[in-house]
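Inspection log for the structure reproduced underneath, given as structure tokens.
Heads up, one of the protein chains got dropped from this complex, but the rest are sitting where they should.
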Amino acid sequence: MRLALPRISKRALLLGLPMSGHSPAGGSPDSVGDLARVGVVTVSDRASSGEYADLSGPEVLAFLEEALDSEWQAEVRVVPDERTLVEQTLIELVDDIGCCLVITTGGTGPAPRDITPDATAAVCDRILPGFGEQMRAISLRHVPTAILSRQIGGTRGSCLILNLPGAPKAIRETIDEVFPAVPYCIDLVGGPYIETTDGPWSAWRPPHARR
Amino acid sequence: MRLALPRISKRALLLGLPMSGHSPAGGSPDSVGDLARVGVVTVSDRASSGEYADLSGPEVLAFLEEALDSEWQAEVRVVPDERTLVEQTLIELVDDIGCCLVITTGGTGPAPRDITPDATAAVCDRILPGFGEQMRAISLRHVPTAILSRQIGGTRGSCLILNLPGAPKAIRETIDEVFPAVPYCIDLVGGPYIETTDGPWSAWRPPHARR
Partner (left out) sequence: MRLALPRISKRALLLGLPMSGHSPAGGSPDSVGDLARVGVVTVSDRASSGEYADLSGPEVLAFLEEALDSEWQAEVRVVPDERTLVEQTLIELVDDIGCCLVITTGGTGPAPRDITPDATAAVCDRILPGFGEQMRAISLRHVPTAILSRQIGGTRGSCLILNLPGAPKAIRETIDEVFPAVPYCIDLVGGPYIETTDGPWSAWRPPHARR
């Protein structure tokens, strides 16, 4: 079932909706057990100015709502394609809010205003090149211009940051397939233990890492 | 139909043939509508010294002749495997001649004289990692040593620069398959609108970007 907007469930304490502003969120993820704070950042001049409605952020939230089974909380941002702003947003979500996962959408192409991967690389300690490679390979099955995407994944401290494409359809095509590796990645960098629902996105962990 | 040498058509004003020297080309691409200036750079010590005939550059020209349907003009260079010379050639083709596409052939392997990707990276504003990934994946279907290619794609201003392998057979295997994304990439960086003939290389653009 695909949702245009996230369901509000008991598990998901969705703060910060609608898609703007700062979500109050105190403390560290450790203080509430395995609560996972997840940043969702739409990078788009036109969505941030209100020229059109953001469909990408809600698509990511709908995915998270469907896929996550342990407790989580969304931190939603919509920012223009300004590299400094995107960097500041990512740093705030990781360092101040304590997100263990930040998913961006948009701004990954070759156009001069596309700066999301550059901002992401600038704030990451480490790049995980497999994410960019596999997400492009997945999208190439659907559209030849997927080769143009510069999207990356990387870690900053105990957080995984992933760039997704901006088109809602492309978001689900890619995240469904790469998400199985995301919870174990977050384990490895010291984040909370995330559990998933049954689906193509279900977490995979080596036997010794399963709780 | 594969051609060892490019046909001279009404559309293609092939300057600079045979494969050396500077092609006189004034003005900006904008001044002649959607004319696309395309640089074709053979990087090879032996071809540039005349030790053997350049077969790679003509193979690229034959592809362009077959694939491009809007007006275009070739700028052909044959240079030795000298990094500074390759960088200068690329810069001249982009900044002085106004090319919107530069295709290099040769010099992409691990041998000490192979410096084409290094020169390309040095002059590009941005790398588009999908081109290197996909071109290697394509060539790997044909030969296991394709894993050794360091070929990249990237943009400098309003120009896309692509490294192709040196072997004529490998040139067509890769460019036929990645070319559908090339015209839209050039659109996105502000170059001319390129139209293509029907074939596996036909341009793909999202509906909103089609004229």
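Which chain is which? They are A and B, in the order written, and residues in each are numbered from 1.
Note that in this section contacts are C-beta pairs under 8 Å (C-beta built on N, C-alpha and C of every residue); 3 or more make two chains touch, one makes a residue touch a chain.
This one's a predicted model, so the numbers in the text were calculated from it and none came from an experiment.
Asker: Of the listed residues B:Gly39, B:Gly57, B:Gly132 or B:Gly191, which contacts the missing chain in the full complex?
Answerer: Touches the omitted chain: B:Gly132.
Asker: Going by the contact rule already stated, which one of B:Leu55, B:Cys124, B:Ala146 or B:Ala203 would touch the omitted chain in the full complex?
Answerer: B:Ala146
Asker: Just the residue numbers, please: which parts of subunit B touch the chain that's not shown?
Answerer: 109-112, 132-133, 136-137, 140, 143-150
Asker: Which parts of subunit A face the unshown chain closely enough to count as touching?
Answerer: Contacting residues on subunit A, toward the hidden partner: 126-131, 133-134, 137, 155, 160, 178, 180-181, 184-185, 188-190, 204-206.
Following the convention adopted for this analysis, only the chains that are shown with their structure count from here on.
Asker: Measure off the straight-line distance from the CA centroid of subunit A to the CA centroid of subunit B, and report it in whole Å.
Answerer: Centre-to-centre distance between subunit A and subunit B: 35 Å.
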